[in-house]
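The complex appears here without one of its protein chains, the remainder shown in place.
Showing chain A:
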Amino acid sequence: MALRVEHELHKRRFGRNLGVGLLLVGFVAIVFGLTVVKVQNTGFVEGYDHVARPALIPDEGGN
């Protein structure tokens, strides 16, 4: 018997599956877009570079 890939169920549920698929793609796009916007709005981020930075040490002398 030949393997029948396209079951009748697939045809019947095509619209539903397509809709869910498009929604998922849309959701991923939204999360990606939000990430880009949030990162841009955060401003310049200074990474830790394994070098002591005096500017980060609290000033204890009251100056």
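Note that in this section contacts are C-beta pairs under 8 Å (C-beta built on N, C-alpha and C of every residue); 3 or more make two chains touch, one makes a residue touch a chain; residues count from 1.
Everything that follows uses one rule, which is that contacts and distances are computed from a predicted model.
When the listed names "Protoheme IX farnesyltransferase", "Chemotaxis protein CheA", "ABC transporter permease" or "Beta-carotene 15,15'-monooxygenase" are checked against UniProt, the chain not shown comes out as "Protoheme IX farnesyltransferase". The chain not shown here touches chain A at positions 7-9, 12-13, 15-16, 18-20, 30, 33-34, 37, 41.
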